[in-house]
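Sharing a structure, written as C-alpha cells. Questions coming.
Complex shown without one protein chain; remaining protein chains in place.
Right after this comes chain A.
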Amino acid sequence: MVKWTDFERATIQDIFSKIDYDVVGPAALSRCLIVYPWTQRYFGGFGNLYNAAAITSNPKVAAHGKVVLAGLEKAVKNMDDIKTTYKELSVLHSEKLQVDPDNFNLLADCLTIVLAGQMGAAFTPEVHAAFQKFLAVVVASLRKQYL
C-alpha cells in the first residue's frame, strides 16, 4: 500500500480543490496531442486534429480532457487505495481502448507542465515531488490490469 506523508496528502487535496477542471483537463490533453502527436491515434473519431490551433479549439478534445480530470478526481478521493479504485479503468484502457500504457506517462508529463504554468512559483520542488508521486501511483494503477 502506498504511504502518503501529511504534506503529500494535504498538497494533493489542495491542488485539486483549487484547479479549474474545465481549464486544466482540456489544456493537458490538447498539449499531449500537440507535443506527442502519435497519441492522436486514439482519437480518430475526434475530427480535426490537423494542427495545434485545431486541436486547442476542438470541442471533443476539450470534453474528453474534462473526463480525464474527473477520472483523476476519483484517485484524489481514494488516495489510500488507488489501485482498487482504478481496477475497472485499467481494464477499460487495456481491453477496450487498447492504449499503450507508456502513453500514460506522456499525458502525466503534460499535466505537470500545465499545472506548473497555472501555479507558478507556488509549484515548489516539494509540491512538484508530491504531484509526481501521485501521478506515478495513478499510472501504476492504470497499468495494473494489463496482461
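Everything that follows uses one rule, which is that a residue touches a chain if its C-beta (ideal position, glycine included) is under 8 Å from a C-beta of that chain, and two chains touch if they have at least 3 such contacts; residues count from 1.
Operating definition for what follows: contacts and distances are computed from a predicted model.
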Protein that the absent chain corresponds to, by UniProt name, given "glutathione transferase", "Hemoglobin subunit alpha-1", "ATP synthase F(0) complex subunit f, mitochondrial" or "3-methyl-2-oxobutanoate dehydrogenase (2-methylpropanoyl-transferring)": "Hemoglobin subunit alpha-1"
From the list A:40, A:112 or A:145, which touches the chain that is not on show? A:112
Could you tell me which of A:13, A:48, A:98 or A:132 touches the chain that is not displayed? A:132
In the complete complex, which positions of chain A touch the hidden chain? 30-31, 34-35, 52, 55-56, 109, 112-114, 116-121, 123-126, 128-129, 132
